[in-house]
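To start, the structure under review is shown below, and the notes come after it.
One protein chain omitted, others in place.
And now, subunit A:
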């Protein structure tokens, strides 16, 4: 508990210091609880998520950084490796490939990379995975783009 708090505080200071270093990620710690974070990440360019801003919720366990943070999408997203209802993310570094060499910031980078490079063979969203696996890239992209517009872009007016 002590150790995780100390580590998170270091990450917090680093995020404050490097605020402008990565314009695609805005990582914010909860005012009253250092174990709760949210992030806004920009959809990577040349993907159906381009132009969208996606919100992530982090719940950090007491054993952090020996155990990974729990991360999920709060913004609805159509992606093979993200659960359509819960926003849960299927990403190895959030599971058994986690190590303390990762930080909340680098986890955000890994999630952006996952958005650009879906792994349709281990889908949490089967509809999305099946479209890609059957080679219907156009179908996948139009669905993903539609949900990006509906959920991840500011409403006009």
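Assume a residue touches a chain if its C-beta (ideal position, glycine included) is under 8 Å from a C-beta of that chain, and two chains touch if they have at least 3 such contacts; residues count from 1.
Here, contacts and distances are computed from a predicted model.
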Protein name (UniProt record) of the chain left out of view, among "Dynactin subunit 4", "Acyl-CoA dehydrogenase NM domain-like protein", "Ubiquitin thioesterase" or "Exoribonuclease phosphorolytic domain-containing protein": "Ubiquitin thioesterase"
Candidates A:97, A:137 or A:150 - the one touching the absent chain: A:97
For subunit A, the residues touching the chain missing from this view: 3, 6-7, 10-11, 14, 65-66, 70, 83, 86, 88, 90, 92, 95-103, 124
